[in-house]
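This part shows chain A:
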Amino acid sequence: MSTEQPFVRARDLVIRFRVKTDHGSRWITPVDGVSFDVSAGEVLALVGESGSGKSTLGRTLVRLNEPTSGSLQIGGRDVTHTRRSRDLKELRRQVQMVFQDPFGSLNPVRSIGQHLRPLVRKHQGFTGQALEDKVAELLEIVGLQPGVEAAVKYPHEMSGGQRQRVAIARALAVNPTFIVADEPISMLDVSIRADILKLLNRLKDAFHLGYLYITHDLASARYFGDRLMVLYGGQVMETGDADAVVGAPKHPYTQLLLSATAGHGFTRKGDVLNIDAPNLFEGRKGCPFAHRCPLVMDVCRDVRPPLTAVDKGHQVACHAVTGASVHTPVVETSPS
Partner candidate 1 sequence: MARRPVVEVEHLSVGYMTPRGLATAVDDVSFTIYENEIVGVVGESGCGKSTLANAVMRLLGPGAYVTGGRIRVDGQDVYRMQPEALRQFRWTTMSMVFQSAMNVLNPVKTVASHFEDTFLAHVPNMSKREIADRAAELLRLVRIDPSRLRSYPHELSGGMRQRVVIAIAIALSPRFVIMDEPTTALDVVVQRSILESIMELQGQIGFSVLFISHDINLVTAISNRVGVMYAGRLVELSEAAFDASGGFHHPYTQGLLRAIPKLAVGEDEIEGIPGSPPSPFDMPSGCSFHPRCPYRKPECSMRKPPLVVAENYQVECHLTPAERRGELHVH
Partner candidate 2 sequence: MEGTLKKLAATAVVSTAAVALLAGCGGQTSSSNAAGGTGNGASNNAVQTSSSSNPPLTILAEESSSWTDNFNPYAVANLQTPNGTIYEPLFYFSTTSSKVYNLLGTAMQWSNDNKTLTVTVRDGVKWNDGQPFSAKDVVFTYNLLKQYPSLDTQAVWKALSDVKQVGSNQVEFDFKSVQVPFSQIVVGAVPIVPEHIWSKIQGDPSKWTDPNPVGTGPYMLDKFNAQTYTLKANPNYWGGTPAVPELIYPAISSAQAANLQLTSGKLDWADEFLQNIDKLYVSKDPTNRHYFFPPVADLNLVPNLKNPLLANTAVRQAMSLAIDRQQIDNVGEFGYEKPSNPSGLVLPNEQDWLKPGLSTTFTVDIAKANALLDQAGFKKGADGIRVSPSGQKLSFNLIAPNGWTDWNEDETLIAQDLKQIGIQINVQEPQQTDWSNALLNHQFDLALESGLFAGNTPYQGFRNTLYPGMQQNYEQYDNSVVAKALDQFASTTDPSTQKQAMYTVEAQFEKDLPVIPLVYAAEWSQYSTKDYTGWPDASNPYVDPSPATAFADAIVLMNLKPAH
């Protein structure tokens, strides 16, 4: 990890939404006091199940969401409340996004070339034949050979993996320094996922790209992420070096997640767990995981546990872990 000024620096980010319910509209906080840094060329893997706020957080980095409070610095500039379209454009020149659904993230009526050409022209100033060459080159960089041929295709003529490659090429067309990859492989076939992950990895090295890699899959997070951050109910549960978090999870939720992952400590016996979603409504108290936690104590329901370092660069937010002197793992966690 670099010691210089991190490329992304988020402090106490809070994002609120208004939702309609049976009883009128209420505020929820899908992201609630999240702080993290990502350095240039580093991959931070953000792990959580649906409703944990990981996508909301990801979109905030490209400012598709505006934080309600806290601060967000990107590339050394505070972009927390940037609204001017020129400033937003500047931000998005540095930070790009790859979406989850390769079928939804490409416009079905535009050819691949039509997706890339305007971007390359706008951000890199190429025109004419040079533009065509650059587009083809981009496509070849992401593994679509020959690029000229891929450029004339329409999205529906491509497989999911190929589309995701185009989506990556589109992000690259802007020459970004950072990419938010929101579950980029979760909708792809298993046999293709590895190649996309490897492509992202290769681009990281080739262009010194930093990533926020959003996923619900611990294994791919460990594989691709340098560091790992586990989110639950909009709050950070645990964060640290990827191998450390997966290898020796401290937080009961991380442990649960790990144990539930099929093929790794999965047995045919076990307790059926409370699967209720976390409460996101404003005004909640305590630890969002308390209602499911096997180690729950009275304090957990009232006081939000602070994120506390348990090891170098390894932090956990849990009264049971940091408050109590002894931590007793309750769920089998050792990988086979």
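On how the list was made: all candidates are chains of the complex that A comes from, given by their letters.
By definition in this document, a contact is a pair of C-beta atoms (placed from the backbone, for glycine too) under 8 Å apart; a residue touches a chain by one contact, two chains touch by 3 or more; residues count from 1.
Just so it is clear, the structure is predicted and the values come from calculations on it, not from any experiment.
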Complex partner of chain A (touching, any copy) among 1 or 2: 1
Chain A - residues contacting candidate 1, complex: 49-50, 159-162, 189-198, 216-220, 222-224, 243, 246-247, 256-264, 266-273, 275-277, 335-336
